[in-house]
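With one protein chain held back, the other chains of the complex are shown just where they sit.
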């Protein structure tokens, strides 16, 4: 128990960020109309593609000789990029369809 | 410039908390109907009374002989408490009036 | 262990503040939200007293702290309980001022602390020992806290009638100059010789105090709710400065939350009156508009006698009462409730149509009528009311003016153009009670009064209502 408390205290700033972010996630989309559910899902999908940053870091610190890290890291970069780029492009295409044509 | 950047980097967690909190403040009350403006103002007023914590700390770490700190700290505790207690009580009274009487 | 537990308390408090504010913005949950935030606050306060460690040792002077809390709690509870419902904004303003003063005092004491530390190190200026960021936090806390304190007191004075609006030429320029002076003094303090700094810091605080007064003085008394809301968000920022100072997350988050939400609330209040914040702060609205009112041609209007009005209402099927600022001025809410009960007994369907910014603070009418024990179910919101007007026989307008002014819909040049209003014109007849043909808050003529279906019933709202009741009783 006291260990957990200590951990909370040590990481309080991160915990604050996490808690506030959870609140924000809920508040920010609270008013979305049903038609926008799909594009919103798709946009959110693109945003979690931010995991690509992790892939870049893994890849960038891998040793030249470490083929496992290089290979899987390379794969991770590709997959992450597909998520990000594909996600934003597909969302944009969808939203274009919702646009008023004037 | 580089100093400012360094400062930002050193305090990034706090900055995140501040930024997220600003967003939250705006999002959280974004849908308030006009009738509730006054109680909401009053409730928010009570919440910033959290400054009382600072008054308690100032007071609690003042030396026995430091009459300036003791005196002003004591005053600060009183004022802060009035803000907090008065704020919550007055808000409650107001909201009681808005309640459906069944 | 203890200090770790305190962190958890603070996190919990921050969460209750967010939740509380969220719940406060919804009628169904508002009261619970207030209690939740109060609970979190209690937790944070008790936690601080018993668990806070200053350089490893617990807080002392606990006796004094408890005494202070006891006194403050007593004063807070008593005044909050005794204040009249219609004097709420004044009360909030006073409480807000206390908070601002508290924040300012804290920063002031921390400054003294720094000053002593610097002196004992034998340094000649602040910049030697103190980081600019830290000094910035302290001085911001003092300035904003003091401005908030002084401004709140003036706002309170205006609402309670103790302070008059003071307007003079070049006022805005003076204010801007004063603000510049405050900032200059703050910067000078940081850079100058240590002993001089000590004096200049207090000069900074003093200038900030005057700036707070000057800031609120020119603003019209009726705009005080907006100003109070703005000062409220100022105090939030001052509290957040305290949070930075002590690296205390509860103070920081609570303060920023109020600072941000308060700013938005201020803007929304202005919007509900169809004005901009700048317009309110420059305070020119009433002045320029009232002159234009005089230019308007006066049409012809017709009056109605008390006995006729009594007759019309008693024999109608459906009456809607539109209360306004005049009802509050006349303190006629009890008489109004009386009339409503009497008519209901006679089989008339009586309800109230509530405009969100009728009166001088949001929700003014709700609070006013609740004070006289009018049932909540009888209060119609603006949208509902506008749907019911066409089926209404008599609308009784009691001391309301701007909120029933058709110019808001029809005249794009009117200062209230675009504000949603109560469409009383749709009803079969409309009886308007006020004391004269003088304009209301916005200072503009009201075409409603000159319409064929409208009749004026002059007199103080309370007297008129009492007489009406008398007439109806003997019918």
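Going by the order they are written in, the chains are A, B and C; count residues from 1 in each one.
Here, a contact is a pair of C-beta atoms (placed from the backbone, for glycine too) under 8 Å apart; a residue touches a chain by one contact, two chains touch by 3 or more.
Just so we're clear, the structure is a prediction, and the values are computed from it rather than from any experiment.
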Open item on the list: As a test of the contact rule: which chains in view would the missing one touch?
Closed with: A, B
Task: Touch residues of chain A, complete complex, unshown partner - done: 7, 14, 17-18, 21-26, 28-62, 64, 68-70, 72-101
Task: Absent-chain interface as seen on chain B, which is shown - done: 2, 5-6, 8-9, 12-13, 15-16, 19-20, 23, 27
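Keep in mind that, in the parts below, only the chains that are shown with their structure count from here on.
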Open item on the list: As a quick test, compute the distance in whole Å between the mean CA positions of chain B and chain C.
Closed with: 17
Open item on the list: Centroid from C-alpha atoms only, then distance chain A to chain B, rounded to Å. What do you get?
Closed with: 33
Task: Rounded Å distance between chain A and chain C, as computed from the means of their C-alpha atoms - done: 42
- [ ] Enumerate the residues of chain C that touch no fewer than two other chains.
- [x] 18, 22, 249, 253
Open item on the list: At least two partner chains per residue is the criterion; list those residues in chain B.
Closed with: 14, 17, 21, 23-24, 28, 30-31
